[in-house]
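== chain A ==
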Amino acid sequence: MRVPTASKVPLLDVRNLSKTYRSGQERIAVLRGACLRVEAGESVALTGESGSGKSTLLHLIAGLDQADGGSIRFDETEVTALADRGRAALRRNRLGLVFQQFNLIPSLTVADNLAFQARIAGRHDSRWQSDLVDRLGLGDLLKRYPEQLSGGQQQRVAIGRALAVRPPLLLADEPTGNLDEATADEVMDLARDLIRQTGCGFLMVTHSARIAATLDRQILLSAGLIA
Partner candidate 1 sequence: MKQGLWILAVLLSHWRRHPTQLATLLVGLISATALWSGVQALNQQARTSYDRAAAVFGGTRVAMLVGRDSTFSQKLFVDLRRAGWPVSPVLEGRVRVGGRSLRLLGIEPVTFPAETGTIPSIRTSDLQTFIVPPGEALVAPETLSQVGAAEGATLRTDEGAMLPPLKVQAQLAPGVMVVDVGVAQRILHLPGQLSRLLIGQTRGTRAPLEAIAGDKLRYVAPDAETDLERLTDSFHLNLSAFGLLSFLVGLFIVNSAIGLAFEQRMPMLRTLRACGVSSRMLNGTLLAELMMVALVAGLIGLVCGYLIAAALLPDVASSLQGLYGARIPGELTLTPQWWAAGLAMSAVGTLAAAATSLLKAIRAPVLAMAQPYARQQTQQRWLGWQGLAALAMLVAAIAVLIVGNSLISGFAILAALLLGAALALPVLLGFVLRIGERSARGPLAMWFWADSREQLPGLSLALMALLLALAVNVGVGTMVESFSRTFATWLDGRLAADVYVNARDDAQARDIQTSLRARPEVTAILPSGRAEIEIGGWPVEVLGLADHATYRDRWPLLESAPHAWDDVRSGRAALVSEQLARRLNLRLGGRLDVSTPDGAWSLNIAAIYADYGNPKGQIVVNIDAFTSRFPNLPRTRFGLRVTPDKIAPLIDDMRKTFHLDESRLSDQSTLKAESTQIFNRTFTVTAALNTFTLGVAGVALLTSLLTLSNSRLPYLAPLWAIGLTRRQLAGIELLKTLSIAFFTALLALPLGLLVAWCLIAVVNVRAFGWRLPLHVFPLHLAELLGVAMLASLLAMLVPVARLIRMPPAALIKVFADER
Partner candidate 2 sequence: MSVRARLSRRGFAAGLAALGFGGKALAQGFAELGADASGFAAVTPGRRFAFPADHGPHPDHRIEWWYLTANLSDTNGNAYGAQWTLFRQAMQPGPQRDGWANQQIWMGHAAVTRADTHRYSETFARGGVGQAGVDAEPFRAWIDSWQMRGLDPMSAATIAPLQINASGTDFGYALRLDATRPLVLEGDAGYSVKSERGQASYYYSQPFFTANGTLTIDGKSANVSGRAWMDREWSSQPLASDQTGWDWFALHFESGEKLMLYRLRQSRSQPYLTGNWIGANGQSIVLSANSIAMTPTATTEVAGRKLPTHWHIAVRDRNFTIETVPLNPASWMGTSFSYWEGPISFTGTHRGVGYLEMTGY
């Protein structure tokens, strides 16, 4: 693990994060004091075996779930201290999220899916939107519904939606998990280009070493700890 320069405040600074789930009588400690930093504009791959807690870590950073202990400092905000409304505002305005299941809204067209996070954040920018459409090659698909798209197309829409608010950090949870290799590469290329141009930080959970290798830095999570 690289030690960051002390003078520079990281975009994301996770310390001693712990999380335990209950399943019936059993308690499963998924995270046991994980630490992690992402600098502004840096692309980081979070890898590890199934059940190593990498997705949980991502969800906690995104404020989708609450940690049991530790701190998540993102862009001068202590995420663990935020209530539901604050966490929602954080996701809406300052984060982009991409999931393995694409999580598009099935009843909205591609165009509306692309725009809606920006809309509810109140920062819809039609020029940036059309820029995104061009770069992601979605121009012909705008009027279609998600179910009419292939997996790769859906994930491109999801990336577009996440970047529409120009977030300082993009979080992705196995974005290529449901895609074949060729499509995955294609989507990743597009994503990396866009991320580089927007100067946005990127934290991606993946189990694919091949995909992980294409990012600036790789972190291995093992048994709830950063290895």
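Inclusion criterion for the candidates: all candidates are chains of the complex that A comes from, given by their letters.
Methods note: a residue touches a chain if its C-beta (ideal position, glycine included) is under 8 Å from a C-beta of that chain, and two chains touch if they have at least 3 such contacts; residues count from 1.
Quick caveat: nothing in here was measured; it's all calculated off a predicted structure.
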Candidate from 1 or 2 that touches chain A, complex-wide: 1
Sites on chain A touched by candidate 1 in the complex: 59, 62, 64-65, 84-85, 88-93, 95, 97, 99, 103-108, 112, 116-117, 119-122, 145, 161
